[in-house]
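For reference, the structure discussed in these notes is given below.
Now for subunit A:
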Amino acid sequence: MKLEIRRLSLRLEQFALEVNTDLHNARTGIFGPSGSGKTSLLEVIAGLRRPETARICLDDQLFDDTVRGYSLPIRLRKIGYVPQDDSLFPHLSVRQNLLYGTDGKSKRDTFSFDHVTSFLQITSLLGRDVRSLSRGENQRMVIARALLSAPRLLLLDEPLTALDAGLKKSILQQLRSLHHEFGIPMLYVTHDPAEAIEICQEVLILECGRLISRGNPLELLS
Partner candidate 1 sequence: MWPTPAEWQIVGFTLVACALSTLIILPFGLAVAWPLARYRWPGKVLVETLVTLPLVLPPVATGLLLLKFLGRRGGVGRFLHEHLGLDIVFTWRAVVAAAAVMSFPLLVRSARVGFQTVNQRFEQIARTLGAGDARVFFTITLPLASRGIIAGIILAFARAVGEFGATIMVAGNIPGRTTTLSLEIFETVQLGHDASAYRLLIVSVIIAFGAVWLSEALMKRSALR
Partner candidate 2 sequence: MPKFPGAIFILAAALALPTANGAEVNVYAAASLTDVLKEIAVNYEKQSSDKIVFNFGASSLLARQIIEHAPANVFLSADEAKMDDVQKAGLIVTESRRDLLSNSLVIIVPNDSNLAITSADQLVGKTQKIAIADPRAVPAGIYTKEYLSGIGLWEKLEPKMVPTENVRAALAAVESGNVDAGFVYKTDANISKNVKIAFSVPIEKGPVIRYPVAIVKDGKNNGAAEGFLRYLESENARKLFERHGFIVRF
């Protein structure tokens, strides 16, 4: 995949997010302390937030070009988004949640339901009520939902917060092999060095809205 971010500028509360870089790895991490602009960066890429200036392209499809006043609508970006907060639709069943992104699409354009649910080990949870899921189950469900819509890129915003170590480990393993299993690249936001080292091929370090370095996570973060 090729994600080009040019002259991205977005004013946040304390500082401005300013990024100018290209990403091409299958598993890229975005690392930084809380409030460094990581979430805002993901939101801009997903189209949930408009930058003040930017030119963003994914695999040669134009997402944003503020000079020309162009912004691709969210629904056409085909980007899977796993936010930090609870995002399963509370009024739909587990199954309806999972299948939401597959509506109207042919089998060719989506992943197999059984494949995804068994991969993320949520098959036994299908009959459950959305509100009865534990946090770990919830997170796997949200990842599965994003995955099922066959996105071109998966954005994960600190998906493993508030999970115990054992659970973290098992989900990390699943995420690590996601690209191998489904061929989808991911941008993984975290403030935990261990997670970055475990999952990412490359990590970008964000501080006060600026990229201060990038490279091998093992070298940069241990």
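Everything that follows uses one rule, which is that a residue touches a chain if its C-beta (ideal position, glycine included) is under 8 Å from a C-beta of that chain, and two chains touch if they have at least 3 such contacts; residues count from 1.
Regarding candidate selection, all candidates are chains of the complex that A comes from, given by their letters.
These figures come from a predicted structure and were not determined experimentally.
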Inset, instruction - In this complex, work out which of 1 or 2 touches subunit A. - result: 1
Legend entry - Footprint of candidate 1 on subunit A - complex, ascending: 46-48, 73-75, 77-81, 83, 85, 87, 89-91, 100-101, 103, 105, 145-146, 149
